[in-house]
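Missing here: one protein chain of the complex. Every other protein chain is in place.
Now for chain A:
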Amino acid sequence: MKYTIADLRRGQRAIIKSVNADTLPIKLLEMGCLPGNEVELIQFAPFQDPMYLNINGSYLAIRRETAFQIEIHPIEQKTGL
């Protein structure tokens, strides 16, 4: 199964596997959203959207629709994922 940032749980960390360079804004890549970097989910707003992340040391929030476009390898296996 394909995991994306949208599958993360609060406090969970993962490694970015691939990003869709055509649809993601270059600004997000420049903030460190690149393959191989670590991402951690800090907080959700209600309805799990937007998502507050720590990507490669940068703290930022993105919408769920954007999160779906960033594939990850989960590193802390918790129940269910």
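Observations on the structure shown:
In this section, a contact is a pair of C-beta atoms (placed from the backbone, for glycine too) under 8 Å apart; a residue touches a chain by one contact, two chains touch by 3 or more; residues count from 1.
Just so it is clear, contacts and distances are computed from a predicted model.
Per the UniProt record, the absent chain's protein name among "ATP synthase subunit b", "histidine kinase", "ABC transporter permease" or "Ferrous iron transport protein B" is "Ferrous iron transport protein B". Where chain A meets the chain that is not shown, the touching residues are 19, 21-32, 34-35, 42-43, 45-47, 49-50, 52, 56-63, 65-66.
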